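Below is the structure I would like to discuss, written out as structure tokens.
A single protein chain has been removed from this complex, and every other one stays in its place.
In this document, chain identifiers A and B correspond to the written order of the chains, with residue numbering beginning at 1 in each.
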Amino acid sequence: MADKVLMKGNEAIAEAAIIAGCRHYFGYPITPQTEVAAYMAKKMPKIGGTFLQAESEIAAINMVYGVASAGCRVMTSSSSPGISLKGEGLSYLAGSDLPALVVNVQRGGPGLGGIQPSQSDYFQATRGGGHGDYHMIVLAPASVQEMAELTVKGFELADKYRMTSMILADGTMGQMMEPVALDLAVAPAPAKPWATTGTGMKRAHNIVNSLSLDPEELERLNLARYERYAEVEANETMYEEYRMEDAEICVAAFGIAARVSKNAINEARKEGIKVGLIRPITLWPFPKAPFKKAAGQVKQFLSVELSMGQMIEDVRLATECRVPVTLVNRVGGMIPSPDQVLEAIRKASKNGGND
Amino acid sequence: MSTRQFLFSGFGGQGILFAGKFLAYKGLTEDKQVSWLPSYGPEMRGGTASCSVILSDEPVGSPIVSKPDVLVAMNLPSLDKFEDAVAPGGMIFYDSTLIGRSVRRTDVTAVPVPATAIAGDNGIPTLANMILIGKILKELNDFDAASVDAALKKVISAKHADMLEVNYKAMKLGADYEG
Partner (left out) sequence: MVVFDKPHALTDVPMHYCPGCTHGIIHRLVAEVIDELGIEGRTIGIAPVGCSVLAYNYFNCDMIEAAHGRAPAVATGVKRADPANHVVFTYQGDGDLASIGMAETVHAAARNENITIIFINNAIYGMTGGQMAPTSLPGQVTQTSPYGRDPKLCGYPIKVCEMLSELEGPEYLERVTVNSVKAVKNAKRAIKKAFQNQLDGKGFSLIEVLSACPTNWGMTPQAALKWIDDKMIPYYPLGVYKDRSEGIVK
């Protein structure tokens, strides 16, 4: 095991991307993810890579589109308002089946919102964000180590399924420092015979394209894409279960909310309350199976979120509304405290599922 | 010690984040679980800056310190804002050169250190933060020369190696200060 170093989450993403073989980064300054760009600006020129500060988020995601078309690992990073601007590009990446990594270090919204941490882009990330039928693989790190590991994983999955992977972090994850081990294993990028790298006069021309004017053809492409998505759902779902063995209450939380919830769960356990946590690591595909299983075991779910209640819909869908699900939240850049979550756990324990 | 939560707070420019980073690196060199979380945004530009540091023998849950075991206040607004948040039985270290009042809580240990004055008297005016750190480590029976030195080498990059000695000196001044 390599020596651990203290790094900010944003820096860990940047370093992990370089380790994963990413040599092209395009971005536009926005708080609270600026360290990713700063790190890349410093490192890329020294390793023969490209760092380019684009004129806009829109340009940045289209530069990503260009590099992805040419078959190289490529990324951009931003925060909520910037991701909205990238929405067009995300849809085109999906429509052209291009692999890329996009990082969203979320801040409070809507509009210009604030700059403090938030999870209110959950819908945008898991439901698409741009127009059309598509998904991104959405990865939700809850530590600086995971910021690094899921960045590598994001590149690998993007290449494997020709999809965009999104790291859905938040201001806390981006700004905090924790020890991180960077001896990360990286699967080499697969061959990309579809890439536009020049025909070399040896093959028919490749076309990277999302336009299909024939509706039957476009339907066929959509159906084929969703077959691939089904494979992702079957093979790539990730989650963590914490103290769920005998749990009667299940907390659902990801990212920083899961960290806060673990404190509250440990306190509640000291009081004899049987409570556990399911932490989705992939938000899309959502880990439906553990929630479905838990629905036969617990009497209540608590969805702890930094939003007005977005993931809670997936919890209800996964559990088919068999057990009450209660929202425990703060918004606008505020973070639920362990005490707030503990209080909700106590209340759930007393009510015995009567929401 | 299983878990100890620190909150550093002061004006931007007083070295609040650096002091927190030092402590985090010290934890890292001692194989502890650590987290360091800064405040960020416009308040960094001359307003109040703060950072949360957690050192633990177990994995760190929430990195946000809302009930610090140790509060380090380097200006009055910080003491006003966070005094009531300190965990009962906790400690408040504060720069008594810049803070004209004493701690009101009676269920915590207050440690006033005229850090800015000591720093000025010793020709190291920018190192009041490290004087406070020295005092904290002393009071926590954690001032071990070897581990302090190891942490300083981690937090101060090689190109600023000339700063090692003076930082150590500041911490020693803090550790030796008897109020």
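By our rule, a contact is a pair of C-beta atoms (placed from the backbone, for glycine too) under 8 Å apart; a residue touches a chain by one contact, two chains touch by 3 or more.
From a predicted model like this one, the values you see are computed outputs, not experimental measurements.
*Asks:* Just list which of the chains on display the missing one touches.
*Replies:* When the full complex is considered, the omitted chain touches A.
*Asks:* Using the document's definition of touch, tell me which of A:12, A:36, A:74 or A:247 contacts the absent chain.
*Replies:* Selected residue, touching the omitted chain: A:74.
*Asks:* Check the options A:66, A:81 or A:324 and report the residue that touches the missing chain.
*Replies:* Of the listed residues, the one touching the omitted chain is A:66.
*Asks:* Among A:84, A:196 or A:297, which one is in touch with the chain left out?
*Replies:* From the options A:84, A:196 or A:297, the contact with the absent chain belongs to A:196.
*Asks:* Taking the full complex into account, find the residue in A:115, A:147 or A:208 that is in contact with the omitted chain.
*Replies:* A:208
*Asks:* On chain A, what residues meet the omitted chain?
*Replies:* 24, 26, 50, 52, 54-56, 58-60, 62-72, 74, 88-89, 92, 96, 196-202, 205-211
One rule holds for everything that comes next: only the chains that are shown with their structure count from here on.
*Asks:* Over in the complex, which chain A residues touch chain B? Could you list them?
*Replies:* Per the stated touch rule, the residues are 4, 6, 31-32, 115-116, 171-172, 175-179, 256, 259-260, 262-263, 266, 335, 337-339.
*Asks:* Quick check on the complex: what are the chain B residues that touch chain A?
*Replies:* Of all residues in chain B, those touching chain A are 21, 24-25, 28, 33-38, 40-41, 60-64, 66, 154.
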